[in-house]
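One protein chain is absent from this view; the other protein chains keep their places.
We call the chains A, B and C, going by the order they appear; numbering starts again at 1 in every chain.
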Amino acid sequence: MKRLTYAFLALLLLLGVSVWIATLPLGALGWPAGVAIALLKALVVVGVFMEYRRQSWESRAAAWAGGVWLLFLLALVLVDLGTR
Amino acid sequence: MSEAAETNYLTAGSSLRSWLLTRDHKRIAILYAISITAFFLVGGVAAVLMRLELATPGGDLVASATYNRLFTLHGVIMVWFFLIPSIPSVLGNFLVPLMIGARDLAFPRLNLASWYVFMAGGVLALGAIFAGGVDTGWTFYTPYSSTYSNGYVVAMVAGVFIAGFSSIFTGINFMVTIHAMRVKGMGWFQMPLFLWSMYSTSLIMVLATPVLAITLALLAIERVGGIGIFDPAIGGDPLLFQHLFWFYSHPAVYIMILPGMGVVSELIACFSRNRIFGYKFVALSSVAIAALGFLVWGHHMFVSSQSVVASLVFSLLSFLVAVPSAVKVLNWTATLYRGRIVFSAPMLYAIGFIGLFTLGGLTGLILAAVAVDVHVHDTYFVVAHFHYIMVGGMLMAYLGGLHFWWPKITGKQYSRRWGRVSAVLVFLGFNLTFMPQFVLGYLGMPRRYHIYAEQFQLLNLCSSAGAVILGLGYLLPLCYLLHSLFCGKPAGSNPWSATGLEWQTASPPPEHNFNGRPSSPGEPYRYDRMGKEGGSAEA
Amino acid sequence: MKAAGVKEAELQAQFDDAGQQERASALGMWIFLATEVLFFGVLFVGYTVYRLAYPEAFVWGSGHLDLRLGTLNTAVLLGSSYLVALGALTASGKGTSRRARLFFGAAALLGCLFLAVKGMEWYHVWEEGLFPGRGSSSNSFQEGAEGGRLFFGFYYVMTGLHALHVLIGVCVLAVMAGVGGPLGWRRRIGNRTAWELAGLYWHFVDIVWLFLFPLLYLIERSGG
Partner (left out) sequence: MKPGVVMFAWLPEQASTVAGEVDRLFLWMLAFCVLILVLTVALVVGFCVKYRSSKKRDSEEELLEGAKQRRLEYLWIVAATVVFLGFFGWSANLYFRMFKPYEDPLRIYVVGKQWMWKAQHETGRGEINELHVPVGTPVELVMSSQDVIHSFFVPAFRLKHDVLPGRYTRIHFTATKEGSYELFCAELCGTEHSEMIGRIVVLSEEGYEAWQGRSGGAGRFAEKGRQLYENLGCAGCHEPGRLVPAPPLDEVYGRSVALASGARVEADRQYLRDAILAPNQEVVAGFEAVMPSYREQLENEDIDALVAYLVEKGAAHE
């Protein structure tokens, strides 16, 4: 129960941080910063709310597969876009 | 066996309701078999009309607009409503639980839902065809499909979108079933190779299909609502559509061929009465093909003005994905070595498959060579290549598998002689149809051409003639297999003396597959030892 | 995983024991979520391609979104996720309980709040004439650089698809909370696995939003 509450508070904190960061003049760095914080939040949700560690190895592998295959798609599309 | 003969899954209920609301994976397989046969006939009629039209260089039989609708119909129906569901949804549905000794798939209701979703998609696609058709080709390239085409693109795309979910459901079902429901004592490397291929196929279905679904949804939104994502008129990139489309549609080729490879592994082992050569290599090459197959889609875009660097990367990866396929061919051939080969109908199909798939795969190398592809891209060379894989490969394997497991599915024997005749006929007809197209392609005849230059006529005529033989070859099994349903001799539980758990139960199997739990199978394909005990494939 | 959650009566015929059934159900849901990752993933890839091509237009478009409402909605979804996690935890202790139902019900209400706020936002943007589809005047996009339409295309499609998922999630949560009681649906969803699966789905929907939020609302807010 406590773990969930701490996680929730941490998420709200991260939300605040991401909005604050967006108001800084970071230029091109703003995008990766925003995504990085989102990734952090997502990890908290997966790790605590979705109880990643209590899942079977197959379920964990499925979670990874989704992310990794998305990276395949993104990476190879960007190979084309980046070198046109 | 004696008690099982009393009721089986076919006799367990005969009302229409008992079929339409069934959750039995075997009955759902039958429902799929009937539906995809119907779709195959629709797609086949379109193919015959196209080949007739192409017998002469002019546009004598149908107008351009009709011709474009015909090849779109042929492509969409054959790809999404026949080839992709064929082996997984029919043979896979029937065999996956049987082969691992389970009572059913993990999610029987989801399985039934997948059939309904499939039919809903199919009805929508057929509706689009009867309403007036679609002329974009099965690839739906933007901006033609989103802005310029005047066909029923949205309905067709919606049909494919919906049918996609049936693929996803089937994939999830197979993966979970294979993970969680294998009989005690069956480890990953004791599974029949068909299951390895089903697992790899499911991997692709699950991870690639959603990409197609959302891409087609974006296309429909652009066409209906004008919210353009790909529209060059507002700065959109039509190549993005191609990237996303082929991210699904190249792996989809492996959805079509991997199950065929699984079937052929079973057939070759059984009818050469030999253990499969290099079991682990064959098993893992399926997974390798499934994973690597995701990284090569750009070879469909070598001349699309994708960057030179991207083309080179995709070309390299395409060459590499051919390695695991080559491994499979070697292993099948080596399995024949010192076997005791029986030339039954399924085996003839399997041998035909090896030849046709090898040629299809090798010409794939030529297409992967980017400098040559610049010339042969979008010509009949490509058409011939992918028909060698999809039809020469997948359809041969599907028919082979159907002939192999027909006694298990129906409990009946078909005419062995006619089985062999049709296998040979299909092989000959196929080669006559598609071999000339390789030459046509290199000579420069573009695909999707309704009217063509005169120097191409001779080869086109050969191809059309072959199509007639091929068509006959496909109609034959329809006749004698149906005939066997009514007049066939009872098959017995294991007519081929095959290993594998599915042969340990009655034919047709009882409602929950096994009476009691099947015994642990141990090592698969122990045919070499069975031989000494007097087992034989010639029952 | 402990096998206590499923009573014998709820064991489906194809499974040998409760442990197998739970493992299979959970795995099925995780694989489904993996497909959902790629489903939304396409939009993220498309977004990346166009943001790289039209950076100014995306700053311009983001500036027309209401940051306060967006932040509020993020907090609302996080809160609902928290409640759902609490509900699943409660349910796993004792099976279906009143408290678990209350947690899920509250989460469903937050989901509705999210949709209401979302609707308001869409209305605002629509009012400004920033609807990229057919029938809208293109004048509103003239001041934005080329690509402004594309930004709003992504805005509507991404948030729309996400809202659809929220809507489905709200329905699932509401049924779990007992709304479907009169229809006799509660009997079927009594076991612990069902609560966990519903929770997994909801958390996933939350995660998608966590990425949408910075990508759509937080583009260079420094300028004003």
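What we mean here is this: contacts are C-beta pairs under 8 Å (C-beta built on N, C-alpha and C of every residue); 3 or more make two chains touch, one makes a residue touch a chain.
Given the structure is predicted, the values throughout are model-derived calculations rather than measurements.
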item: Chain not shown, its touching partners among those shown; value: B, C
item: Contact residue for the chain not shown (choose from B:Leu362, B:Val421 or B:Ile469); value: B:Leu362
item: Residue, one of C:Pro55, C:Gly105 or C:Gly178, that touches the chain absent here; value: C:Pro55
item: Selected from B:Gly13, B:Pro238 or B:Gly492 as touching the chain missing from the view; value: B:Pro238
item: Absent-chain contact - pick from B:Leu10, B:Ala38, B:Ala322 or B:Val424; value: B:Ala322
item: Residues of subunit B (touch criterion as defined above) contacting the omitted chain; value: 64-65, 68, 135-137, 139, 141, 143-144, 147-149, 232-233, 235, 238-239, 272-275, 277-278, 281, 303-305, 308, 311-312, 315-316, 319-320, 322-323, 326-327, 329-331, 333-334, 336-343, 351, 354-355, 358-359, 362-363, 365-366, 368-372, 374-375, 377-379, 439, 442-444, 446-455, 458, 528, 536-538
item: Residues from subunit C at the interface with the omitted partner, ascending; value: 54-57, 145-147
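In this section, only the chains that are shown with their structure count from here on.
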item: Distance from subunit B to subunit A - Cα centre to Cα centre, in angstrom; value: 37
item: Chain centre separation in whole Å, for subunit C relative to subunit A (CA means); value: 15
item: For subunit B, residues that touch 2 or more chains besides their own; value: 179-180, 207, 211, 240, 244
item: Multi-partner residues of subunit A (at least 2 other chains); value: 58, 65-66, 69, 73, 77, 81
item: In the complex, subunit B residues that touch subunit A; value: 179-180, 207, 211, 239-240, 243-244, 247, 294-295, 297-298, 305-310, 313-314
item: Subunit C residues touching subunit A - in the complex, by the definition given at the top; value: 1, 23, 26-27, 30-31, 33-38, 41-42, 44-45, 48-49, 51-52, 67, 71, 74-75, 78-79, 81-82, 84-86, 89, 199-200, 203, 206-207, 210-211, 213-215, 217-222
item: Residue ranges of subunit A in contact with subunit B within the complex; value: 58, 65-66, 69, 72-73, 76-77, 79-84
